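The complex is shown incomplete by one protein chain, all other protein chains being positioned as in the whole.
Showing chain A:
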Amino acid sequence: MDEEDQLRDRLAAVDVPPSRIEVAALLGAGRRAAFRRRSLRASGGVALATAALLAVPPVLTGGTGRPADRSALGPTATTPAATTPARATPPATPATKAGPTAGCRPAELPVPPGTRNVEPAAVDPTGRYVVGNGTVGQDFRPVLWTDGKPRALPVPGTSVQATAVNAGGVVVGLVQNGRQEYVARYADGVWTRLRTPPGKWHPYPTPKINRAGDVVINVEPSGNSGGEGSIALLWKAGSTTAVRLPLPAGANVHAITDDGTLVGGTYVDGVGTAAYAWNQRGVGRKLPVPAGQTGLAYAARGDWVTGGAWPSESVARWNLRTGQVIVGPRWTHGTGSQPYGPGTAVNASGWVVALGTVLRAGKPVELTLPDGRTGRASDVSDDGLVVGSAFSDPGSRHLGPRVWRC
């Protein structure tokens, strides 16, 4: 038997763990996706949406028979919502500059010569700086736009991925160089490696930075997956030495606000169990979701935190100042409705990016593009600048980076 045949036989004989996918579930997922696409088209990009504004004072969560929630809310929980009855109308959020049906004006983002497949990843809160990444094979090539002008950033490794930028134009990202993988900060024209504690660590998911320049990420021992043995790290502005954050075991940080609040969630065996906001001493408050749901927080800006609630797959928003919790909205169409999925970015006015859709005051905003194209958002600034990409529809072929002024 020649080598090629031998490889064929061996690949066919690999002991593959069982799949959990069932055809019926696939069909359901396909129908939901088709339904959601139809909904988008039927409404011209602005679907009818409803949101449940949830009142989540301890008195209510305690009443659901989940004492764990009550104790977790504890004295740090905010309670203004205690007197607010649950209602089924979209909540008002501030700074809605345009009517809910007004589309956002698109513009192409130019890319540096020789870069391919460039997708924006993040915008700073002022809208001045945007970071994104092109690809070469399987590797990233970082790009920084300043006032719309692109610049290819240096590549001190096989792959450099820019993941966040602050109002001072300081970029953070992940560098891969052979087997090495580390967090780096780009400022004044150079990338600087941010050192981890002794040992070999794998950083995940991506570093975040606040206005002051403080950087956060989680690391797990190299070779682990699912967050096993993970710790959360903070590099103070300008520092290259990590401080281990005193968060509970299994906690992951996904965002840091300008006042230093850490936002993320607790995980057990790699599975999320609750959304949390902590101060830097590790004192946390659980961000509540309705009984029967599990919340996780992914992004924060100002008073707002966003994330998701499972198993409903809803987008969730928490206001740290008022204690307001909003789970939803859902797409509604005819007699059915579908979730948007978790929020992955939020601005100071509470606009959320949920799996590519921008929700403003609980309503999707239209990312205007010519027919046959669809826009997908990555991030939104405080002044309503949405960054993302255009895709062909159908086909989902990437057509290049875009910004929308909303």
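Everything that follows uses one rule, which is that a residue touches a chain if its C-beta (ideal position, glycine included) is under 8 Å from a C-beta of that chain, and two chains touch if they have at least 3 such contacts; residues count from 1.
Here, contacts and distances are computed from a predicted model.
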According to its UniProt record, the missing chain among "RNA polymerase sigma-70 factor, sigma-E family", "ABC-2 type transport system ATP-binding protein", "Biotin transporter" or "Zinc finger protein" is "RNA polymerase sigma-70 factor, sigma-E family"
Thinking of the whole complex, not just what is shown, which of A:L7, A:V190, A:A249 or A:A291 touches the missing chain? A:L7
Considering the complete complex, of A:T135, A:T240 or A:Q280, the missing chain is touched by A:T135
Residue positions on chain A contacting the omitted chain are 3-4, 6-8, 10-12, 14-21, 23, 25-27, 29-31, 33-34, 37, 135, 137-138, 140, 161, 174, 204-206, 223, 225-226, 252, 254, 269-273, 294, 296, 298, 308, 310-311, 313, 342, 344, 394-396
